[in-house]
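Below is one structure, written out as structure tokens, with a few remarks after it.
Missing here is one protein chain; the remaining ones are kept as they sit in the complex.
On to chain A.
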Amino acid sequence: MRDRHLCFLIGETGRNPNAAAQLAPQPSVRGGSHSQPAPLLFFLVPSPSESSKASRTQRAAAMASPDAEQPAPTEPARWRDLDMLLSRPGNLVEASFDPSPTLRDLLGSLVEVLVVGAGGLGCELLKDLALSGFKKLHVIDMDTIDVSNLNRQFLFRVQDVGKSKAEVAAKRVMERVSGVNIVPHFCRIEDKELEFYSQFHIIVLGLDSIEARSYINSVACGFLEYDSNDNPLPETVKPMVDGGTEGFKGHARVIIPGTTPCFECNIWLFPPQVKFPLCTLAETPRTAAHCIEYAHLIKWDEVHSGKPFDADDAEHMQWIYSEALKRAELFGISGVTYSLTQGVVKNIIPAIASTNAIISAACALEAFKLISGCSKSVSNYLTYNGLEGTHIKVTDFVRDKDCLVCGPGTLIELDTSSTLAEFIKMLEEHPKLRISKASVTHEGNNLYMQSPEVLEQMTRPNLSVPMFELLKGVPCATVHATGMAENNGKKVSSLRKLRVAFKGVEASNMDTTESS
């Protein structure tokens, strides 16, 4: 996950335009989509026994100011609205839904939820999930609190600046919502082993980068296994709810690996970030942003011979600002300010607290529905736009059946004695694959590369080694092969996911989960 510090001024800031919501993209939409009725969002917040207008206002005030004293409502009353959702049958419930007053207890005592990110969206998510009956939560974030976060990351106070977001957020929500346990993880998402992620029943994402989403998606989809008919095995499905906001826009989507599109299936929803041509920056700057990018991308290296630029170093930022200002004066361009400099360099666009609240509410509701089955899930991508009126739209995106991350791949059975060379031969002969000249990779180990020559030489010795040995003796594993495959009589380059299973090797439950 990319470093996401926001260490600067007060000002409404959030990061990375790429990261979040793209507005209701149109292509490859299948059929109609059903929206969730918005009022449901509001039922979810447990209310005290008297649901008079006055007490609601009080409750809102208490939430807005967690430091205020507020007697904890008595348990049954507190969860009354939630219990209604869980104990009544209906026409819109999931087929598996079995209404019962004990569901809330199960929800609280059994379901482990991971919230990824404790920033603007993460703070909201933790609060919403805790108030929706989830009691076993974990939160992971590598960031520390910056003064500029305080305007919207409402769990944090001035005295928290510099502390771990995950730790402070967990503590605050536990103080406010009795009976909830939140375990904070102050680290990078990549620092955790797969075992850590496997313990959760659902993962809720409040992230602002494509990279981090893509990573969590690959982890969650990595647990997915298929049966021999390429149907996902329900017990290996690790659902995700992904939220993202960008200014007045946001999205909430439900990813059920093997059933709905995964993040990678629709990665094209996130267009590459707009980049200015370097020569425009060097020769013909026309805007304040051009001047700032010139100082950032060209001038810095010219002057600092190899010293890397650190966007979180205030001195570095000040230097970029003053250089950009000089450049702007030279070309008669106005508008370079310190905060614009930060905005351009760190790719910041304004973050709106209410967008976070709306998207988080939608995400928490989806998590609640996925787990309880008390209503059908959104299918499968909700976009919200609070600009020029308010628009909410749900789009039913379709899976990429050949997705390398969530697709079933092709099952190949091998003897433990089969060598890599024999395996490559099998790929050529396999009726579903017919991949010639395959290069093979496994979890970042390049087992064999047909090209370029340097890599072919380095990997050639593997050809005579049994696959069982190359895959470190696991009963089954996912490998990827690249090569020329036949498609409608034409040879096209392709990249395929393969499930390799070794004949006669016992696969225990967890091992298969792990290596697929």
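To be clear about the criterion, contacts are C-beta pairs under 8 Å (C-beta built on N, C-alpha and C of every residue); 3 or more make two chains touch, one makes a residue touch a chain; residues count from 1.
We adopt the following convention: contacts and distances are computed from a predicted model.
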{"item": "\"UBC core domain-containing protein\", \"Casein kinase II subunit beta\", \"DNA-directed RNA polymerase III subunit RPC6\" or \"Ras-related protein SEC4\" - which is the UniProt name of the missing chain", "value": "\"UBC core domain-containing protein\""}
{"item": "Selected from A:E235, A:E315, A:E388 or A:E506 as touching the chain missing from the view", "value": "A:E235"}
{"item": "Chain not shown: contacting residue from A:L85, A:L103, A:I320 or A:V378", "value": "A:L103"}
{"item": "Residue touching the undisplayed chain, where the options are A:S354, A:N446 or A:S464", "value": "A:N446"}
{"item": "Residue touching the undisplayed chain, where the options are A:M84, A:L194 or A:L387", "value": "A:L194"}
{"item": "For chain A, the residues touching the chain missing from this view", "value": "94, 96-98, 103, 106-107, 110-111, 190, 193-195, 199, 201-202, 210-211, 214-215, 218-219, 222, 234-235, 237, 239, 256, 259, 264, 267-268, 270, 272-279, 282-283, 297-298, 301-302, 370-373, 377, 404-405, 439, 441, 443-446, 449-452, 454-455, 458-459, 480, 482-483, 493, 495, 508-510, 514-515"}
